[in-house]
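Below are the structure tokens for one structure; questions will follow.
A single protein chain has been omitted; all remaining protein chains appear in their positions.
Coming up: chain A.
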């Protein structure tokens, strides 16, 4: 890394990032790893990983620069001037995603997402420790160097994390990773071939024409999807507007309208997932309860069908997600956004990454 002060702007790698614990990054990548070829689009504020299936399903993981200890993006196009306009300036390339995940997990340490609550204190120390070792890059603030340098001797907790440094020189170059478990352990260097990006499916969700919007706990949706019989090939999402003037039922609050509301909600559930399979059909109704559906916006009856195999691709992302926002627009395009909680050492807002799945509906032949 001695070339960081070179005169030529493009001597700097397009993308350079390092992180002291790869488990969160791997969790995010696994969430979209249902197809091998993925497009990584890097910008100054982070990068996205996009995977597509059958010209119908598009999954994108939004990974922000905050989750990295170090993140540097240098545009190839713009010569060394300040190019901070994140909106336009980006650089895309394709990689074999499964290979990337296997490489990151080379020491078997990227498996489970660590339970962020119990590790809070140690995690913070680990981060300090890693910053300390990063300073050989000459990017640290001089005053803090010594203190952090000492801190790393105290911070070595018993739990292990695997650190990673990632470099992408630019189009035509491989993605290089340097992975190490701890200072005296083994190190892995790998070069993953990159390809020129293929254009992706353009699925624009039209927020103006949104006809259904639901926010719910991810586990409610995950449980429903994992219950499905594998023979079901069609999944129908049915939404009905909440009965007029009836507030969502809250448990333990008797009201005059209670009976009415219960009556209507059983006949017309606000959200129903209907699956048709070879051996019968399954219906799952979500009650009109704020504990279940945190937000429910629906003006008219909504009914769209999707291929089950596409929707269930989201299960892996759902497993590590806390909240899901599910939206459908007037053409039936479904957008599911899964909030992926980060290990809690940075409490800055917007640090949580998320994964989005967009899926086209089946052509209805009713």
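Some points to look at:
The rule we apply is simple: contacts are C-beta pairs under 8 Å (C-beta built on N, C-alpha and C of every residue); 3 or more make two chains touch, one makes a residue touch a chain; residues count from 1.
Basically, contacts and distances are computed from a predicted model.
Taking the options "Protein Abitram", "Checkpoint protein", "DNA replication complex GINS protein PSF1" or "tRNA pseudouridine(55) synthase" in turn, only "Checkpoint protein" matches the UniProt protein name of the chain that is not displayed. Among A:12, A:27, A:75 or A:105, the one in contact with the hidden chain is A:105. Only one of A:192, A:292, A:315 or A:362 touches the absent chain when the whole complex is considered: A:192.
If you put the missing chain back, the residues of chain A touching it would be 96, 98-99, 102-103, 105-108, 174, 184-193.
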